[in-house]
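The block underneath contains the structure these notes are about, expressed in structure tokens.
One protein chain is absent from this view; the other protein chains keep their places.
After this line comes chain A, so read on.
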Amino acid sequence: MFDVKEVGGTNVVYLKGEVNAQSGVELKNHVLEIFKKTNTVVLSFKGVMYMNSSGLREIIDLLKRSKKENKNLRLCDMSNDIKEMFAFTGLDKVFKIYSDESQALKG
């Protein structure tokens, strides 16, 4: 569902396949665990093939909870279709979205 790699001291979570209610909850819990040890997490959408509203709701909840803890959640490597999905719901203005991983790591 996702891989985690540390790149230059920052945790990058690579989402894979489908982001739905189940994988979204697992992702959220995992990232919240990472946030106990660090302040910034990058979510890479490069491997996302499918995403639905339930998955998106979990990512919104993750953002809400990370903001509450003053943590930085950055999103990157979205295909145009995924970007459209975020723009459709106005969430492109809520999340910090970067074109690629290197930009997201710079912040």
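The rule is simple: a residue touches a chain if its C-beta (ideal position, glycine included) is under 8 Å from a C-beta of that chain, and two chains touch if they have at least 3 such contacts; residues count from 1.
FYI, contacts and distances are computed from a predicted model.
Trainee: Look at the options "SufD family Fe-S cluster assembly protein", "STAS domain-containing protein", "SbsA Ig-like domain-containing protein" or "Protein ImuA" and return the one that UniProt uses as the protein name of the missing chain.
Mentor: The missing chain's protein name, per its UniProt entry, is "STAS domain-containing protein".
Trainee: Quick one: say which of A:51, A:75 or A:97 touches the chain that got left out.
Mentor: Checking each option in A:51, A:75 or A:97, the one touching the absent chain turns out to be A:51.
Trainee: Decide which residue listed in A:1, A:32 or A:91 touches the omitted chain of the complex.
Mentor: Here the residue in touch with the unshown chain is A:91.
Trainee: Any idea which of A:1, A:60 or A:105 touches the chain not displayed?
Mentor: Touches the omitted chain: A:60.
Trainee: Tell me which stretches of chain A touch the chain missing from the display.
Mentor: 18, 20, 49-54, 56-57, 60-61, 63-64, 67-68, 79, 81, 84-85, 88-91, 93-94
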